[in-house]
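Before any comments, here is the structure.
Omission of a single protein chain aside, the complex is shown with its protein chains in their original locations.
The letters A, B and C name the chains in turn, as written, and every chain counts its residues from 1.
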Amino acid sequence: MHNPLESCGHVPGQISRSQEDDVKAVGSTLWVIAEGYIPSRGIEGDRALESHEAFCLLNTGAEDAHLEIMLFFADRPPVGPYRAVVPAERTLHLRANDLDDPEPVPRDTDYAVKIASDVPVVVQHTRLDSRPENFALLSAMAHPVV
Amino acid sequence: MHNPLESCGHVPGQISRSQEDDVKAVGSTLWVIAEGYIPSRGIEGDRALESHEAFCLLNTGAEDAHLEIMLFFADRPPVGPYRAVVPAERTLHLRANDLDDPEPVPRDTDYAVKIASDVPVVVQHTRLDSRPENFALLSAMAHPVV
Amino acid sequence: MHNPLESCGHVPGQISRSQEDDVKAVGSTLWVIAEGYIPSRGIEGDRALESHEAFCLLNTGAEDAHLEIMLFFADRPPVGPYRAVVPAERTLHLRANDLDDPEPVPRDTDYAVKIASDVPVVVQHTRLDSRPENFALLSAMAHPVV
Partner (left out) sequence: MHNPLESCGHVPGQISRSQEDDVKAVGSTLWVIAEGYIPSRGIEGDRALESHEAFCLLNTGAEDAHLEIMLFFADRPPVGPYRAVVPAERTLHLRANDLDDPEPVPRDTDYAVKIASDVPVVVQHTRLDSRPENFALLSAMAHPVV
């Protein structure tokens, strides 16, 4: 049977073009998530399973990414910018539940998100909803604008 | 440990290029959702948990977005346009369950959606399905055409 | 409070540029779904809740769309084409479970899908998985190639 996981000899110390490409920043500098909602109810006492939303961010580049996050609502002006840093060659799964400056994200409230970065990043949005003593997940790649 | 949520001084009243960009309309003016289906069954008596579909819309721009929504079916002509407005710098999570002009969206029926806007918006589609006394979620960014 | 559902007078019989646009075919002519899997287990005796996958197709144009669907597997050559038609201005939520010519889609088997159309369509992929007496949903817009 074909084994898809090839065993390939890795040659340490050999600087190839491929490795230079490895630190290139990929993605976009402006992302939008139209579907935001944090349920106030859910499993409690277990951070992994409490109802939450995450903005999953990846910075593949060699420079830190500085983010400005604006939140939009149905019936009042936008709030922000919230600020965050995704270090070079790191991922950050930022929980909307943890944002508090300039103000916490209200629960049980429709909102939307615009994320601007000074270098290209990739953004994916996930919700874990544990309201009815079960739970459900949704996820969508955010929409890249530029 | 690295704290991703930087504390940054915010300087009120300073009009920067970044703030002008903040009211730029981003996204597309034509979006399509191919997967539409509202289950007739589900949890009752709790609007948050009843089976529903939402078209989550974000208008980041300075002008109101006027939408025309067409619904497509398997065995009869398209219905619409349904009309809605997403005010400037606001989000609207529009429930398909609530549409009723020119007619309600039939339950337990395959349908699809085309959303045209006079200014760029972003559209995300979500379903909460609470049929079997549990529940499940799905979400996908809609497909931007132009 | 702002009512997003504007009541707008509809003028029947007025042929506008907007109505001509309404029958324009939008989307792409080649779509790919990399994640295919139909569980053999699930809720039985209820077509709506049995484990299934659907290719949700929308044809917004004035001409019927003729599809050729190829299925790819891990350890044998591709199978197909399966053929289907999405009539003009109609949606078709085609269940992979129902395909049987040239052969049924095997259950509990990883597969992937390529859908070619003679006119632009939009494709979204959904799975309802009701294996463990509960159920879960996933959905993703397919990847448009051209």
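Rule of thumb we're sticking to: contacts are C-beta pairs under 8 Å (C-beta built on N, C-alpha and C of every residue); 3 or more make two chains touch, one makes a residue touch a chain.
Small disclaimer: the values here were computed from a predicted structure and weren't measured.
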Even though one chain is not shown, chain C touches it at residues 30, 32-37, 39, 68, 70, 72-75, 77-78, 81-87, 92, 94, 98-99, 101-102, 108, 110-112, 114, 116, 127, 129, 131-132, 134, 136-143, 145
Residues of chain A in contact with the chain that isn't shown?
2, 4-8, 10, 18, 21-22, 26-27, 43, 48-49, 54, 56-58, 60, 89-93, 122-124, 126, 128, 130, 134-141, 144
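Here, only the chains that are shown with their structure count from here on.
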Taking all residue numbers at the chain A to chain B contact, is the shared part over half or under half, that is, same or different?
different
How many angstrom lie between the CA centroids of chain A and chain B, rounded to a whole number?
20
Can you pull out the residues of chain A that are in contact with at least two other chains?
75, 134, 136-137, 140
